[in-house]
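Removed from the display is one protein chain of the complex; every other protein chain stays in position.
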């Protein structure tokens, strides 16, 4: 989008373009939010795993959630491993180290996506600034006529 | 004899929309709290029908604490009272917002018309 061609457009056109870029910006921002939320969840999983997946927790009493409203007294067993959803509903048993690696890898992949999104957001933001400058200039010109 | 201070129709529509949206927000909050209060009432009823030394648990800020019906019941009642107080405040906020809308309507002589294209 070269500035020369932008300057030649009428105010209405510019306003339309600005509004469409603002919409893109908003939806990119939403995607960014979602990725951050996902990362937070994965970090939570790591913390939970580090607190519970230990050999010494075997036999410890817990309140087991069996349904959304039912909890039953029970005890931890096979506490050195945990079942992780690796996608499409498949679960595999993992040790603490494997679990932490698994979620960390997911977090790192999201980091790459986040960097790309941030770059795009900055581009859109500066495009909007450019448009704003041109719009202000044009409004002043039309007022002084 | 036009009222020179009368804002243009587009502004009036926007102001009306703002009033409407504020009223809706308050109403929504009130129904949410009403539902919570009703939930608390049911819980209180259930707890009162059970021996006071029964084991009961309360979830506070993500931490589950063990207690008995005797210790948990007063907390639930206190919670419910708190919710009712907020409902009362919201209701008075609602009537203030309604008065604001009414006086705005009178001041600008606005007539609220139903959208003729909306399904009958």
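Letters A and B mark the chains in the order given here, with residues in each chain numbered from 1 onward.
Methods note: a residue touches a chain if its C-beta (ideal position, glycine included) is under 8 Å from a C-beta of that chain, and two chains touch if they have at least 3 such contacts.
In this section, contacts and distances are computed from a predicted model.
Hidden chain, UniProt protein name from the list "SKP1-like protein", "E3 ubiquitin ligase complex SCF subunit", "Prefoldin subunit 3" or "Histone-lysine N-methyltransferase, H3 lysine-4 specific": "Prefoldin subunit 3".
Checked against the full complex, the candidates B:46, B:89 or B:103 give a single residue touching the omitted chain, namely B:46. Subunit A meets the missing chain through residues 41, 44-45, 48-49, 52-53, 62-79, 81-85, 91, 99.
What subunit B contributes to its contact with the hidden chain is residues 36, 39-40, 42-43, 46-47, 50, 54-60, 64, 69, 72, 76, 79-80, 114, 120.
FYI, only the chains that are shown with their structure count from here on.
Centre-to-centre spacing of subunit A and subunit B amounts to 32 Å, using the average Cα coordinate of each chain.
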